[in-house]
Structure formats: structure tokens, C-alpha cells
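My structure is below; once you've seen it, I'll send some questions.
Shown here: the complex without one of its protein chains, the others still in place.
Chain nomenclature is as follows: A and B, assigned in order of appearance, with residue numbering initiated at 1 for each chain independently.
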Amino acid sequence: MSSISGFERIRQTTGSDDGALLTGAIGVVLLGAAFVAFLMNSTLTIVPVVGFIVVTAYGWYAHQAETARALTLLATTSTVLILVLITVFLILEALPAFQLMGLAIFAVEKPVELFGVTVIPGQDPLWSTSQDLYSLTPMVWGTLITTALAMLIAGPLGIAGALFISEIAPPTIREIVKPGIEIMAGVPSIVYGFVGYVIINSYMMDNFALPTFGSLFVVGIVIGLMSLPTVVSVAEDAISSVPPSIKDGSLAMGATDWQTMKSITIPSAFSGVSAAVLLGVGRAAGETMAATVILGHTQALPEPLYDVFGNTETLTSLIASQYGNATGTHMSALFAAGVVLFVSVMFLSVGSQLIEARMKRQLGGNQ
Amino acid sequence: MSDGYGSKLVEGQTSALERVTTGVVGLSIVSCLLGMTSILRWTTESTEFLGVSLFDFFAIGLLAMGLTLVVIGVASRTGMVETQPDRNVGAFTAVAIGAISAVVVGLVVSQTLGLGTLVSVLAALVAGAATTLAMLLVREDIGSTVPIGVLTAVVGVLVVTGVLGPEWSWDPEAFTATFNGTIVIPALTVFCGLLSAWAAAKANEGFGTRGRQNGAYLLIGLNAFGMLAILAGLIVFIASKGIGPVLEGVQLGAGFDWPFVTNGYTLSPNEPNGVFPAIVGTFWVVLGAVLLAVPLGIGAAVFLTEYAEQGRFTAVVEVATNGLWSTPSVVFGLFGYAFLVPRLGNNTSLLAGMLVLGFMLLPLVVITSREALISVPDEYRDASAALGVSQWETIRSVVVPAALPGVATGVILGVGRIAGETAPILLVMTGGLRDNAPNILGSFEFTSSPPFVANDALLQSAPALPYQLYATITAGVSGDESFGWATALVLLLVVLSFYAVGIASRFYFRRKLHQ
């Protein structure tokens, strides 16, 4: 669709000749053929791919401007295509599990009834590969708990860090802190996980007499540290995009810097800062390796539910720890966990983008 | 105003109040730092500090800080020292103090007195509300010092009298964990120390708006310091654990040998194990991802900024790019497992790893390249167009070169990110501890049947540093913990050197721009 309209536009705007258009058409057909062949897992995929390369090379030689434009359009389309493919394949693979379990994919131990109608089915055990029972409830709960713990750390500390970098720190200190936070974002999650696994888990068992190896508490703290840099950098962007003129206005009235931050800067950047927190939530919920390595992997709800020192599973750690020996519906259930995760994170992402767009509109009226 | 708050243009020099409060802030910070060392068990209750045992030092320090705060509050209220307090503490302080009192009362009622949940919750709520409201009746100088001072002093007294000692322990029914005095006492010290430092910082500037700024700045500054300390601590810790095994058997000079970096995982007792295959694997997988993502990403960014008109299509692309950027890595892994693995020889492979990491890198390249392209001033484009140069020529010879530093920095930082990714590799590439490195260049061969070109090494699983670390963990820590630390160190060095280069190049280009 979009590629055709793109070519139409090329024709209109550049008045290119039919040769360029024909080259483009052949290129698109070949690429489409290659894609279909790859989808069908054909060994002949190579033929249209080579054809496409040849056509592109010819186009570059004969009609460079048009070819370049078409290729950039192609690259743009591929971004969207990848997201579409991810969505489609995830859902396709998860379908058997959803069909098998129905609503019971979110089953709890005892059915919840409302006016005599079962709203949430009950099931015991919640997760059993031998009995083909796959309720994702413990994992959803585990993800919720760890994400909440993580955000208790990353939210306030992240916003404070962003304020420090953009508003408080003298330039020399900012030049140290800012790259430091970026580097913190770069520490691979498996390294955090390894430290958590070897050091913190034993520490918790020694000093808090935990009966099991690993706990939601440790995962929450580690993930919180890991999503901290995301919150700091996005919130800092938002805070420094507040026009300096309104901050000056506040200071010139005798408000202190801190009053200006509290009453002017943060409220003006509120959308951006909340977008930062939402992104942080997304990062925390999707964090895999630290949770996988630190947790003790029991697919049951903690007892009592809020026992953060207990063990359960998160959506991510379920996938990473069980994919190896999973087949059939079991594998499909793992994909279902992926779908739940993917959909939630997409909601967070789109939500934060809407909020950010709102902020731009709001502040735009002032400039 | 009418209440006679100080409103002089010029104020006096350093006063006794400032000296005392500075002392309290200093003592609080020292207590906090020592408390942290105790929580981490670097120090214990038997550690000597300034001639007394550490926990006694905590107790005496808390008592001193608490009493001093109370005295400061009273002195300010009675006009013995000159301050400019507001009528009340701010809402945040009032609610925070209320919450602390609710927690304290709730815990005492339920745990010490042993009353039921309902009673305790009610008591906690009443106490919290009462404390918050009480903040209304007192001036800011009393409200922001006395409650915190009393709490701190009470904790100090409990520790001094031994009611709360290292042997104290609390095993709440609701949690699996047991809380011991050895951790609780330093934790309380850190908590009360932070509160006292905050209150003293406010008093230091004579309360009022500037006092609150001082208090807030202190906490925010400590927070930033804490973040850097965690980062530095983590790096130093891993380095100290890993440097030994990494350097084991290194020979300099003519017979240069660095077994950990040049060996594979041999499993033979005579030969030190190494991560050479994993380093090679990481190199190839990152190279493949970059070759896929960078042209696509820059192309997309060029289209979006230079060709496309802002409309529905660009909006969709933007949402998709940001969505891809926040998609969890394990979801990319699942996608690769479902989409790529069956189509690339039906087993985990290096090629699949390259593609999946490339997909992960793509949104980052698009976002950073777009930012770089947008920041190229329109004057450049106009100037070029005014000379009669076509749009494509302008993009190729003016816009993209001007944006290149920004793009390069973004790509380098992005590469640092994917080089440490484990989750997607787990599902599509695997390749655990092994001896031989993938030989990509030597494995190309032509075949008579389609696809005519084959490369076994590309279509086989390959090791990579992050996955190797994971494999060390799943193999059991008892097996080879030091190998794990060494791998972690090498991985950290690889990733952080990308970050260092990225950040340094950004710094360099910004410098150059400003000159």
C-alpha cells in the first residue's frame, strides 16, 4: 500500500521517467516474492533476493535519486513490518494455549464468582506441564510485584536524579553524573543477575533466614536499579525541555530554585516525567535475565500474596527458564506469556507517547 | 510579613546555629555511610570505631543527633536563635512524618502488644492522622525538627539500653524473612540519619523557603552520589573478583600468552579455561546486527525527516519505532524462535542471533539518527537547494555528513546495549561453553542446489559472552564461580568500552561544534 503511494509520489514530485518506475516496480515485486518465499521456508528464497540486489544496483546506476528515495521508504516500511511480524507470530504461536485454557489462562486457585457467575475460573495446580494446565496468574502476579518494587525505587530516585542533573548540579559535576548514569544503563542485565545470584541471594539467606534461594524482593531491587537510568534520562529530557523563560519568571519574583522546580518546572514537565516512569515500568516488567537467574522458579502464588520475600515466577523468567524443554501446548503457553507481556508493554509505550505528545502541545502554546 | 518573619535584605554571617547544624549533618552522613557498611556486612557489631563498638557508636550518635535537633527546634521557637520559619511545615513533610508515626504505632501495637490486625491498622491510621494534624498546630521550626529528633533519640535509647541489640530478632508471620538486630540497627541508623540530615539542613538555612531548598538539595545530592556509588561499587566489585582469573597465566614478552582470552573452554584440567570462542561469537553477532540495522535505520530516518510529510504514515512509524524500542528483549527472542529459527535450518544459529539483535538495534538507530538529522539546521538544506542541487544530492552530501557524528554516537551506544543482551540469544543462538570459535570466513562454500551458497558456521549455534555467563550460572555456581566472575568482567569491559567510546565521541563532537 504505502510503497505504491510512495512511488506515485515520486512520479508526481520528480517527474521521473517510466524507466525508473519500471525498475521500482520490478524491485518491489522481487522483494515481495523473496519475502513470501522466506515465509514459506523455501530454499529458492535466494533467487528473488539476488534479483532484487541486481535491480537495485541497476537502479542506483541509472536513477540514483529515485532509487535512494525508494530504498529509504523500504527501510521505513521494514520498521513497521517487523512490529507487525512480531505481533502476528507471537499471537499465532500462543493461539493453541489460549484455545486450550480459555479464560482459565488467568485462573486462580479458587474460582471467583460474582452474582453466581464465575468471573475467574479456579484451578489447582495453577501451572502443571504434566496435567497440561497453564494459568499465567502466578507469573502475572510476580511481574506485578517485582515491577511495583522496582518502581518504588526507580520512580522517586530517578526523578530526583533527573532534577539533580538538569537543574541542580554545577556543570562540572553534571559532566560526571550524566555519563555515569548512561554507563549504568549499559551494564548488561546478566551481570546484575550474576551478582544477584551469587552474592545477594546468599546474603539474604544468611541475614534474613530465607528458606529458599531467591526472592521477589531481591529481583525487585535489582530491576529497580536497572530501570533507574531509563527513568533518569527520559525524565531529564522532559525537565530540560521546560522553557528557561518561565523559570526565570519565577526566580525573578523571588521564588527559590527549589520552589521554582516544585511549582513550575515539574508541573510543566509532568507529562514527560510520567512518560519516563511509564517507560521505566515497561523496562522493569520486561527485564528477563536478572529475574531468571535470581528467582527460585515456583509456578505458584506466594503465601500470603504480599510476601515479597517469597518465591514465584515472572512472565519473563517463565519463558527464559522453560523454553528449553517445552514442546506443544507448553511452548504455546510460554508464547501466551510473551503475548501478555508484549501487549502490556505496548500499552505502556503508546500511553507514554500520547502523554508526551500532550506535553509538547501544551508547552508549544508558550513559545 | 505581619507575623514578623525576618525579611532583611542582608543577613549576618555564620552563626552558632549554622555551625551546630553543619555538625549534625556531618554526623548523620558519617552514620549513614557506616550504617551502609554494616548492612553490607563489611563491618559488624563487634567492629571498633573511635574506641567503641560500632553499634554503640550508632546509638550514641543517634541520641546526640536527636537531642540536638530537639534543642534546635525549641531554641528557634523561643527566639534564642534567629530563623525565618513558615507558619507550618509543608504538606509533604507533614504527611511523611504522619506516615512514619503510623508505621511505628502500627508495628508496636501489632507486634509488641500483640493485638489483632484490625486494632493495629486502626491505631496506625489514628496515629498517622493525629500526627499530620498536629503539624498544623506548631510552627515550621518545631514541626520539622522535634518529631524527627524524638524518633532518632528513641532509637538511640533503645540501642543504648540493649532493648534493641544485635541478638534481637523479629519473625513476622506475614513474611518468610526474619529480621535480625545485626541488620535492623544499621538500617534504622541509615534511615534516622537521613531524616536528621534533612531536618538539620533545613535548620541550617534558618527554615523557611531557603531552609526547605537546602534540605531538598541535600537529599537529592545524596541520591545522585548514591547512584554513582552503586555503579562504581558494582564495577570495582566485579573487577576485584574477576581480575585474578582473567589474568591467570598471562605471559608478557616474546611468548605472549593470555589464556583466559585466547583459550576456549577446554574442560581439561591442565589448560586454563577461556572465553575466546565467546569473544569471537560476540564480535560476529554484533557485526551482523550492525550491518542489518544501521543501513535500515539510517534509511528510515532519512525518509522520515527528509522525504515524508508529517502525517498519518509518519505517526504510525513513530509509534512502531518507539514500540519496538520498548519491546522486552525476551519477546524478540520468542519472535526469533517462532519466525527465524524454523526458516534458517531449523536450529539455533548465529545468523538468527544476528537478525534478532539487528531488529533490536533498529529502533534505536532510527530514533538517534532522526534526532541527529532533525538537528541539522534547515539553512544547510536551503543553501544547497538555492544552488540548484537536487534533494538527493543535498541529503547525500550535506545533510547526512552533518548528522553523522550524532548517528555514530547513537549506534555505538546501541551496540553497547545489544552486546550485553542475553535473553534473545538464549532462544535463537545458544551455544554454551565450548572450545572452538566459530569460523565464519572459512566456512563459505558453494553448493549445486539452492541457495547455492552455504555457510555452516553461520547456521550453527555460536557462543557469546552474555550467554556464556548465563551458562556458567545454569551449570551450577559450585562448578566454576571464578570463571563466571572473569566472564562477567570481560563482558562488562566489552560493553562499557562501547559506552566509553560513544560518550567520549559525543563529548568530542560537541566540543568541536562549540568552537
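Criterion: a contact is a pair of C-beta atoms (placed from the backbone, for glycine too) under 8 Å apart; a residue touches a chain by one contact, two chains touch by 3 or more.
One rule holds in what follows: contacts and distances are computed from a predicted model.
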{"item": "Protein name as given in UniProt for the chain not displayed, \"Dinitrogenase iron-molybdenum cofactor biosynthesis protein\", \"Phosphate ABC transporter ATP-binding protein\", \"Probable chemoreceptor glutamine deamidase CheD\" or \"Chemotaxis protein CheY-P-specific phosphatase CheC\"", "value": "\"Phosphate ABC transporter ATP-binding protein\""}
{"item": "Selected residue (touches chain absent from view) among B:27, B:54, B:72 or B:94", "value": "B:94"}
{"item": "Chain not shown: contacting residue from A:65, A:246 or A:357", "value": "A:246"}
{"item": "In chain B, positions touching the absent partner", "value": "1, 5, 7-13, 86-91, 94, 133, 135-136, 208-210"}
{"item": "Where the unshown chain meets chain A, residue by residue", "value": "166, 170-171, 240, 243-256, 259, 263-264, 267-268, 362-363, 365-366"}
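Methods note: only the chains that are shown with their structure count from here on.
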{"item": "Interchain centroid distance [CA atoms averaged], chain A/chain B, Å", "value": "17"}
{"item": "Complex contacts: residues of chain A adjacent to chain B", "value": "2, 38-39, 41, 43-47, 64-65, 68-69, 71-76, 78-80, 82-83, 85-86, 89-90, 92-93, 157, 160-161, 163-165, 168-169, 176-177, 179-195, 197-198, 203-204, 207-212, 215, 217, 225, 228, 232, 255-259, 279, 282-283, 285-289, 293, 304, 306-310, 316, 319-320, 323, 334-335, 338, 341-342, 345-346, 348-350, 353"}
{"item": "Touching residues on chain B, where the partner in the complex is chain A", "value": "41, 171, 174-180, 182-183, 209-210, 212-213, 216-217, 219-221, 223-224, 226-228, 230-231, 234, 237-238, 295-300, 302-304, 306-308, 313, 316-335, 337-339, 342-343, 359, 362-363, 366, 390-393, 395-396, 413, 416-417, 419-423, 426-427, 449-453, 466, 469-470, 472-473, 477, 481, 484-485, 488, 491-492, 495-496, 498-500, 503"}
